[in-house]
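All protein chains but one are shown at their positions in the complex.
Moving on to subunit A:
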């Protein structure tokens, strides 16, 4: 049973790929936003997206004026030649006054802890930490105050981690799914030579082709056919993990389907478990998406906190979220697995 005196109010953490998205998140009730610089130091490295120093300073000012915190994702893994660039980004973020850095690389964690001891650090989902001992290590060695869990744990596994974790735990509530334990994907590196964990994009746009053919709309990644959609069939992002492949004589979604994670129905249980924050995926989307999704999750979290026993997701919430979903459907992902 939920003990109301111990209920922790989970923070709603929303994506901001540009200033318009940040405004939409703040206006519709985000407790925090996460964002990145305009380069490969973050895992949404796309042309025309993200923040430079000037727009980040303005973003922090606007968010803080509305009581919203700003987390900066610096969560890709620098290669030898990029080290100075990545550490400079850490220093820049610290100087601009972000509320937390979201880091994954051990070297960057050490750099941030040594150079900016006052700065709050969150372990990125890209860190792939899935058990409480890993979190304890990051906490003791680097002083992390929160960790974002990969979207591969069942709800019971999340509960076990939260129960024994020395740090606050953030989980993904809605949006794109990753089935590769996040920081450990080699799929697009196989096709393009660039891994998402180092270059900041699952399928870099320069390798993607969309072609209308007599057989349907074809999505190719560096020449590899990922999927072919019939007219009017819902489409997805052109990532290898969500492609349809011929395996053993059958052509199907052999790894994962194009679908979005939606944990709205688990909200009372997530609150009961004691997760500190619920994260919305989608920095690559738009202000319209952020407004629509933040509005629904704000209402839902407030409703679940007010009356957890009576909580059930409103049909109009689910419809609003399904509208913006990849492939126009949703899943509970690993949360619904019986793994313990």
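Please note the rule applied: a contact is a pair of C-beta atoms (placed from the backbone, for glycine too) under 8 Å apart; a residue touches a chain by one contact, two chains touch by 3 or more; residues count from 1.
As a convention for this text, contacts and distances are computed from a predicted model.
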| item | value |
| --- | --- |
| Complex member absent from the view - protein name from UniProt, among "Ubiquinone biosynthesis accessory factor UbiT", "Aromatic ring-opening dioxygenase catalytic subunit (LigB family)", "Carbohydrate ABC transporter substrate-binding protein, CUT1 family" or "MoaD/ThiS family protein" | "Ubiquinone biosynthesis accessory factor UbiT" |
| Per the touch definition above, residue among A:105, A:272 or A:326 touching the missing chain | A:326 |
| Among A:17, A:36 or A:333, the residue in touch with the chain that has been omitted | A:17 |
| Among A:37, A:77 or A:289, residue touching the chain not depicted | A:289 |
| Residue touching the undisplayed chain, where the options are A:61, A:233 or A:302 | A:233 |
| Absent chain, residues of subunit A that touch it | 17-21, 46-49, 205-206, 208-212, 217, 229, 231-237, 258, 284-289, 292, 323-328 |
